[in-house]
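A single protein chain has been removed from this complex, and every other one stays in its place.
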Amino acid sequence: MIINHPILGPRDAQEFVYLGDANLMGRPDGMTAGIEAFHDYLYNRDNPAGAHRELWYHEQGDRSWLVVTRNTVTHEILKVEMARDVARAGGRSK
Amino acid sequence: MANAWKSLTALGQDTAQVVAIGPYQISERFDVALASLAVRRGQNAAFAMAAQTAGVPLPPASSFAAGEVFSAFWVTPEMWFIEADFASHQDITAHLKPLFGDTASITEQTDAWVRFDVAGTGLAALFERLTNIDLVSLPDGFASRTVIEHLGVYLIKRSATEVVLYGPRSSALGLLHALQVTAKSII
Amino acid sequence: MSQSNRISGGQIDRKTSLQFTFDGRSYVGHAGDTLASALLANGVRLMGRSFKYHRPRGPLSSGSEEPNALVHLRTGARQEPNTRATVAELFDGLHATSQNAWPSLKFDAMSINDKLNSFLTAGFYYKTFMWPAAFWEKVYEPIIRRAAGLGALTKDEDPDEYDKGFIHCDLLIIGAGPAGLMAALMAGRAGARVVLADEDFRMGGRLNAETFEVGGVAGADWASAVVAELAATPNVRLMNRTTIVGAFDHGIYSAVERVSDHLSVPAAGKPRQTLWRIYSKRAILAGGATERPIAFENNDRPGVMLAGALRAYANRWGVAVGDRVAMFTNNDDGLRTARDLLAKGVDVAAVIDSRQGGDLLPGIRHLQGAQVIDSSGRLGLKSVTVRLADGKTETISCTALGVSGGWNPNVNITSHHRSRPEWRDDIAAFVPGTGGPAGLSSAGAASGAMSTHGALATGQAQALAALADLGFAAKADELPRAEDTPIVISPLWFVHEGKGRAWIDQQNDVTVKDVKLAHQENFIAVEHLKRYTTLGMATDQGKTGNVLGIAIMAELTGQSIPATGTTIYRPPYTPVAMGALAGRSRGKDFKPFRLTPSHQWAAEQGAIFVEVGNWLRTQWVPKAGETTWRQSVDREVLATRRSIGICDVTTLGKIDIQGTDAGAFLDKVYANTFSTLAVGKCRYGLMLREDGIVFDDGTTARMGTHEFVMTTTTANAVTVFRHLEYCRQVLWPDMDVQIISTTEAWAQFSVAGPNARSLLQKIVDQDISDAAFPYMGAGNITIGGLRGRLFRISFSGELAYEIAVPTRYGDAMIRKLMAAGAEFDAIVYGTEALGVMRIEKGHVAGGELNGQSTALNMGLGKMVSKKKDSIGMVLSQREGMNRDEGYRLVGVRPVDPTGSISAGSHFMEIGAPVDLASDGGWLTSKVYSPHLGCDIALGYLKAGDQKIGRKMRAVNFLTKTDTLVEIVSPHFFDPQGERLRG
Partner (left out) sequence: MRYSGFRVIAEALTGHKGWKPVWRDPAPQAEYDYIIVGGGGHGLATAYYLAKEFKQARIAVLEKGYLGGGNVGRNTTIIRSNYLLEGNEPFYEFSLKLWEGLEQDFNYNAMVSQRGIINLIHTDAQRDAFTRRGNGMILNGADAEMLNRDQVRALYPFLNFDNARFPIKGALMQRRGGTVRHDAVAWGYARGADMRGVDLIQNCEVTGMRIENGRIRGVETSRGFIGAKKVGVAVAGSSSKVMAHAGMRLPIESHVLQAFVSEGLKPFINGVMTFGAGHFYVSQSDKGGLVFGGDIDGYNSYAQRGNLPVIEDVAEGGMALMPAIGRARLLRTWGGIMDMSMDGSPIIDKTHVEGLYFNGGWCYGGFKATPASGWCFAHLLAKDEPHKTATAYRFDRFLKGLMIDEKGQGAQPNLH
């Protein structure tokens, strides 16, 4: 597979390490959220057959975490974003 | 002082090695100091100013820029690797820190890496067997991390006939071995 | 009978004669021959035996689709089973033997199976061999296994090298026949980066095997001219002997270049084959088509082959397969072969044409409305029996029969992404379906354009389309003139007459009868048909047989062929040597070595090294007179505890963490608190995964207000760094934190033992007295002027430091330490002694950090701070992970000090039965402690904290040991830790 890195352009997916569903970005706050919230956050998945937002880490590249939107049936990649930008846009900060 | 200390190159020798195979010359470089230079959050402007005054180039992504004293290549967003002459910059971070103050995080990298300068004509034929980087179509000054025989390395295309590699120092022998057997297979 | 069947013409170099042997007999062929063409030229038709019935077989084809003529090539460690004689290039000294036959190819004992064929029908083995139950493994299966396989593999290491590489291009063209050459010409002239790959050693594809003209010259000459122009075009890369074997995502194709297979031995340093990963923006499949047979009784005899192959042997290789040949065809292409052979002066006995009407071939006995219903000749065709239009039968003697059932476009690559081919009635064949690999189009016969003109036209058209996509300006040139004969076919899949077997998949011996049986037993879905009869599972993946099988099933069910469906082809297109896929990653080069800064010195000392991940670490350093590793390890431990031991700990991960939020960041990633750590101090940190399981541990030092140095375990250095990047980029993107690995930048040594300070003070320029540099102190120092770092931390439980210098000085540093330590009898210890000392101290490591254990399990539950949010804090509170009866880390020692225990033993209550209920846990790590003079171990014991002082059994059923042990505190040695504060 080829991932079109927002900064570096097309790179072989071999250079990346896969984590999984981008919903993992939505980590609850441990001081307010309880076990149920964390359980759902960490363990349950939509696992769609189709467009899937997922986290890839460019370990053998620039060390960026990316949010890749990829079709899990055709493997077509629809969108690639810097995870940090997505996280900030989603209101994550410190 | 420190010069009383005997150093060993990454290949375990007293002096840097040069290997010639056909048109290719593989030279270990042992005279370059290296440090990582990263912008502290919210300091971009001051950081850029400091870099300018200090004459530290800050090339854009995927590229290398040579400078008077300091040269640099891009590593990751808001981080560069800075090169300098080792003899005059043994403790490169000590040189850089005063120049950047609180605007940057600076870390010694010199001995984390082994550097090989690979020179010669027909580098494309060599590197197409080593990495997935499309050497011919990339501009001079292209710099990127890539993989050679399971090893993560930084590759800098200085010119059509010169490529600089920074590989993990602990695997220097393995990296040289990969370069050698591949070079032999195409001459 | 030297080259008895060689006739005029062809593209072989008759001036170059090549000696070769087959089954011990030596022959002569020419450069440009394949093994098959050379054997046929010498009158050899019998080349192999089939898999199941051991039927005598000769080549069916002249290409890579060959199911029959599989031979054992070369000798010694270079032996190569199952090699297709039809594509093996002849070289001087080639040595080939037949396979799957004993004692000889002509008299094969196993051909008894052929006599038993009525018992050995499809799937018969599913219905029997079940009684008595024990007999399957003991009797039946061994017999079946003995019959398994075709060729045999030598057990010797493959002596050849294999290489790998990457090629980037705008347009990949698969196949260098008329369509591929035309496409390459267009794209090359337009300036695109083109790769033109063909599996053959000679480009031109079918043009080399045909007699017709292109642009007024012989097709083969036109091809040569185009190849010459392309070779002179710098942006075009010609790759012959290169098979595109797989289509992967986003335009990546795998290709195997047979660099040296046409030589007896690869040139020094050269690979045998190279695996190329081709990164293309667009690709055109111009892989041509494969002819298919018609099934009739005994259609598998040597000499019976595809008509197009017969033609190819005559036209390209100057070989007449038989002195008297006949054709059996259901389409016009079969007639072309007759014409070509006649023109070459070959005696054409008859053309048996299943079709009625149409023009009769001039000068040839053209039997219309006739079918071949049987053949004779045990080791080679002697005659065929023909049912004539008028119902009479006639036996026609011939030594070769060309069969043409029509042509199947080579759609294989287009279905590598599981797209299913589509049926076209007009050419009675499957063509590439939709949903194939993105960016891949097809041209020429592969796309169903079966004429030469069609190939040139579609090649040009697909090239133009691809160029337009790629943004290259190009316009259609005028096409060279070429034949445009339409396909005239009336499908005939199998001859219905006859009680005998008519072969579909010749290698696996799948016959029409087997398909009928599958139908009768309701294995009707094509996948069921394939799996039940093994149709298409041979080394040719059913290139000649699959469509036949599907069509016959369609006829039996009364369904249309498209409704019956098709099995899809899987990568690779043709079988690929494992060596090529592995490349240089084999033997010692399987994974890179990582060497420590003191490696050279340690090697000088005769150190024994051990693999720790990719690192080589000193395991122990034997001294003169020591005969067992235990003697060395005991000495290293005792010497360390008595005075000083030194160990290279460079392999531990070191991560530089800076930024104004560095402290707060560490509070998030560590279960315990770091923001409160004073500058110049270190602290032991426990890192959890989000699921509350312990991830990693290590000490982290605060070198400045905004500067920390984290150490990780050797094993987790990479994953921890990845995790930190995740936390700072994804979870807390606004934290001011910058990280970089410095693992290899510093050569770090642990100096442990009562005299550690005395030694270090000799070489360190600063005061490191207990007052100036207390326990858990950390700081930058100089050693004889050289900048370094010092951390006062201890894994061994002794007064200990870790001292670091720039890696290039690591070798000098170990020598300096040993010199300075001479007066204290300092020694170097390895990982074994390290293990002994850490277990004596009850420190967790590999065996305990198993990814399944919580801080509570390890007795470190209190370290997980609930006052702050940190990774894993919440989920570590789940009930199942906090039960009193859960595992707890304990120490273990045999009640009888001479008793031996082993890691991996399970705890059992005294007198408990051997069952799950009595499983109390297990011993995680065990060593011999020279201090306590006995084995000691750590272990996870259910409710272990409540069982201290209890006696239990440590049982190892694998070594039949059952030892009475006492459960003790994991801190065997200096539990108060006075020594390390000393």
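Residue numbering begins at 1 within each chain, and the chains themselves are lettered A, B and C in the order written.
Just so it is clear, a residue touches a chain if its C-beta (ideal position, glycine included) is under 8 Å from a C-beta of that chain, and two chains touch if they have at least 3 such contacts.
Since the model is a prediction, treat every value here as computed from it, not as a measurement.
One chain is not depicted; across the entire complex it touches A, C.
When you scan C:262, C:324, C:378 or C:531 for touch with the missing chain, the hit is C:531. Taking the complete complex into account, C:541 is the one of C:371, C:399 or C:541 that touches the chain left out.
Residue C:918 is the one among C:224, C:900 or C:918 that touches the chain missing from this view. Residue-wise, the contact with the chain that is not shown comes from C:51, picked out of C:20, C:51 or C:773. Contact residues of subunit A toward the unshown chain are 1, 13-14, 18-21, 35-36, 39, 42-49, 52, 54, 70, 72-75.
Within the entire complex, the positions of subunit C that touch the omitted partner chain are 51, 78-82, 118-119, 121, 124-131, 133, 136-137, 141, 144-146, 148-158, 160, 162, 164, 246, 248-249, 252, 254, 275, 277, 416-418, 513, 517, 520-523, 525, 527-528, 531-532, 534, 538-539, 541, 570-572, 575-579, 581-583, 585-591, 610-611, 689-693, 695, 846-847, 850-852, 875, 878-882, 902-906, 914-916, 918-919, 922-926, 955-959.
Just so it is clear, only the chains that are shown with their structure count from here on.
A separation of 33 Å divides the Cα centre of subunit B from that of subunit C.
Centre-to-centre separation between subunit A and subunit C, using Cα means, comes to 28 Å.
Multi-chain contact residues of subunit A, defined as those touching 2 or more other chains: 12, 59, 63-64, 84. Among the residues of subunit C, those in touch with two or more other chains are 279, 661, 734-735. Residue ranges on subunit A touching subunit B, taken from their complex, read 7-9, 12, 14-15, 59-64, 82, 84.
Residues 248-252, 279, 417, 438, 661, 664, 690-691, 718, 722, 725-726, 729-735, 868-870, 873-875, 877-878 of subunit C are the ones touching subunit A in the complex.
Those residues of subunit C that touch subunit B in the shared complex are 161, 163-168, 269-271, 274, 277, 279, 584-585, 589, 591-596, 599-600, 614-615, 656, 658-661, 706-707, 734-736, 738, 740-747, 784-787, 805-812.
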